[in-house]
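In this view, the complex is presented without one of its protein chains, the others remaining in place.
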Amino acid sequence: MDIKKGIIDGDRIALAKLITMAEDGKKEAMDIIKELYHRTGNAYLIGITGPPGVGKSTLTAKLARAYSGLGKKIGIIACDPTSPYTGGAILGDRIRMQELFTDPNIFIRSMGSRGHLGGLSRGTRVAVRIMDIFGMDYIFIETVGVGQSEVEIADTADTTIMVLAPGLGDDIQAMKAGIMEIGDIFVVNKADREGAEKTAREIDTMLDFNEKSTWRPKVIMTVAQDNKGINDVLHAIEEHMKYIKDSGIFASKRKEHIKEEILELATQNIMSEIMTGLSKEELLGIVDKVAKREIDPYSASIDIIKPIKGGIQK
Amino acid sequence: MLSKDEIDKIKRAREEWEEKSVSKTISRFPERKPKFATDSGIVVKRVYTPEDLQGQDYLNDIGFPGEYPYTRGVQPTMYRGRFWTMRQYAGFGDAEESNVRYKYLLSQGQTGLSIAFDLPTQIGYDSDHPLAEGEVGKVGVAISSLADMEVLFDGIPLDKVSTSMTINAPAAILLAMYIAVAEKQGVPMDKLDGTIQNDILKEYVARGTYIFPPAPSMRLITDIFEFCSKNVPNWNTISISGYHIREAGATAVQEVAFTLADGIAYVDAAIKAGLDVDEFAPRLSFFFNAHNNLFQEVAKFRAARRLWAKIMKERFNAKNPKSWQLRFHTQTGGSTLTAQQPDNNIVRVTLQALEAVLGGTQSLHTNSRDEALSLPTEDSVRIALRTQQIIAYESGAADTVDPLAGSYYVEALTDEIEKRAMEYIKKIDDLGGAPKAIEKGYIQKEIQDAAYEYQKAVESGEIVVVGMNKFQIEEEPPKNLLKVDPAVAEKQKARLARLKSERDNNRVKEALSGVEKAAKGEENLMPYIIEAVKAYATLGEVCDVLRSVFGVYQESVIL
Partner (left out) sequence: MDRPIRVLVAKPGLDGHDRGAKVIARAFRDAGMEVIYTGLRQTPEQIVEAAIQEDVDVVALSILSGAHNTLLPKVVQLLKEKGAGDKLVVGGGVIPPDDIPYLKSQGIAEIFTPGTPTSESIEFIKSHVRVEA
């Protein structure tokens, strides 16, 4: 099938296939994306992050449904951890989004992290670009949610929503530094549970001590499961969008993200250059030498990038 | 209880025996496995001795049948008085067809009915709902309205049989229909005898026919408790089920623990709803599984009985001895039965049925040999029923009460299962009780882990399933399996269309708005539901009203 044409014509199968090819690092995919790159830049990117099980997927589903009701086109990228041992993964976010399966405005893609650290999957960024090309108005990115610092999302999304839930007291303390910087909006989900107000107040207080920028993040309580508080979140997103656009932050943020992206791609390129210039046997040979203490790993690492270094200088 | 001296003597003798005889034998003939254990991870020792019963106090911990803590059974004479109720779960096709099957079973000496409904009925959809396509009458009987229910029990006197209905989320509606049919037969509510499963918590974790979220579901349940305690005094208002939990993959210990944790949640909810514990608790009943490990399963029943008695007396301060008694139905373990060499299943079922009898069950369903192939044929059901009858009439197993009591092994297992189940219940208490533990996915995860472990053990050959992963033969594909007539769906649709055109639709509308109002408020829903079904409002219509007020449940899965 002609994927490029499919993408332009709004064919969802083409969209799905292009994401697969790009995630797998296929050259054909990158060629198409390069050609269509000029179409990107229109989608608004919303990151959804927070500890495991707080309701990220449920909230995403409800927000997507609300936007779909307004006639918007929505992409959702849901990341889950890949087992480092088997390479397998259970991608479990979609199960909370059952009600969206047949909504023609919504496209959901689950991705295994495939060894990528930082809270996103290996193919997340490129999938975002593809959905952007496809014409999505909003793209939601749900992070892996392993509870560690998932800072990468803030370098990818325009608005990042930090989702928390009551009864995470210690976790919040522990994440304090990290989360305060990441969140543009704070959602205390599961507000039907005891202690939600207390959690919301705690966060509010922490935010008071954290007046670094002129944007003061809102703290919103939701019961995502029952569709409560969803409109408040939606309004907060729109408000934050307006704020960053009016203040010029949007443009600089996007540039910053592009920089991150270029650097990340460059890193990937260098790695793959190294790996193509180096056979498995050669690499094992070097490893052996280090293991036998014939050379040290620091010098070895310089040695293996020498061929590329030459290339770059040229 | 033996004195400390005597125990010490036994201990020394045992150690000597181990040093001399055992080690000599083992050095020449090693044992089959380095470690023997049950599915619950309980390590099984080479022999059990009085040492294993050291802490046990006969009068307090074992006692006599019909007396607290009921370790030996809930009635003083048990099967010397009357055998357990032989109750085969059955139903398929439409009401007419199932009616014929029930009459056949009763004519064969079955002593109670057990109704299986099809999935649309269990999930609150009429036979003409789009989601019912392909499912009508497939795994149970299709009941969409009182008209169907009238046909189902035609010629079966409801004051003479006890009827168990496996119905959960819409239990109130089917009970209402049963009450209405009885009334037409001239049988008043207080003469009705039977059970509705009505156990929503295990639907969320193991069985899957939920409709509404937990809170309104619990309210429906406590409404039934209240209504029946006043109007249908002989009705078992709930059958708190471990059967399905075990079938979903749980171990024996988990079966006991999760079932009793669910039981605790229902008692809590009813008390919170303002009911007096001794008013409803005597009508609580239970439903357990009988898997293959003979002694563990017998011990499991005894442990469950003792643990529940303690919970009711100590935790809930129940005063009525009937509130302390755990009465239960048993079904043999479907998932232990194989598609390969299906006749072997008859043997498995025999062992499992014996366990239930040795464990003091009140009623029993024996699975058929074609369990893993399709719904059972009439021949297979007959053999399954005969299995029970042979145990009852020929084996002598029913002639004395709790015959395995005093076995060092069985008593030790009983203690161990109780202890381990209690640990789980504590953990669930810490999570905030069964509903919270379910919401967090804790119970589901525990069950799935056990199911996966079992699967891996079977595939590695660590667990032997005769005829399936060992002792296989070349087999012909099975013949003469039961097939449900696909015309059932069309017949049902036509019947529904006729009903909707013939009934008084104004009365239906009024009755449904009565249900809606009651659902939004706090009144007991039962009288409104009875009025609606009598007006021939359909099951789907009543459920739609409730769905619109209560919302629907979303499963919480963590794989």
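Points to keep in mind about this one:
Residue numbering begins at 1 within each chain, and the chains themselves are lettered A and B in the order written.
Just so it is clear, a contact is a pair of C-beta atoms (placed from the backbone, for glycine too) under 8 Å apart; a residue touches a chain by one contact, two chains touch by 3 or more.
Bear in mind the structure is a predicted one, so any value in this text is a computation, not a measurement.
Looking at the complete complex, one finds that the omitted chain is in touch with A, B.
Among the residues B:L119, B:I143 or B:V349, only B:L119 touches the chain that is left out of the figure.
Residue-wise, the contact with the chain that is not shown comes from A:I90, picked out of A:A66, A:I90, A:M180 or A:M206. Remark: the omitted chain is touched by one listed residue; of B:L373, B:A405, B:I529 or B:V542 this is B:L373. Think of the hidden chain as still there; on subunit A it touches residues 1, 12-13, 16-17, 19-20, 23-25, 82-83, 86-92, 94-95, 98, 101-102, 107-110, 112, 114. Within subunit B, the residues in touch with the undisplayed chain are 119-120, 123, 125, 131-135, 138-139, 203, 207-209, 247-249, 335, 338-340, 372-375, 448, 451-452, 455, 458-459, 465, 468-469, 477-478, 481, 484, 555, 557, 559.
Note that in this section only the chains that are shown with their structure count from here on.
Mean C-alpha positions place subunit A and subunit B at a centre distance of 46 Å. Partner subunit B is touched in their complex by these residues of subunit A: 53, 90, 92, 95-96, 98, 225-226.
Here subunit B touches subunit A in the complex through residues 440-441, 551, 554-555, 557-559, going by the rule given at the top.
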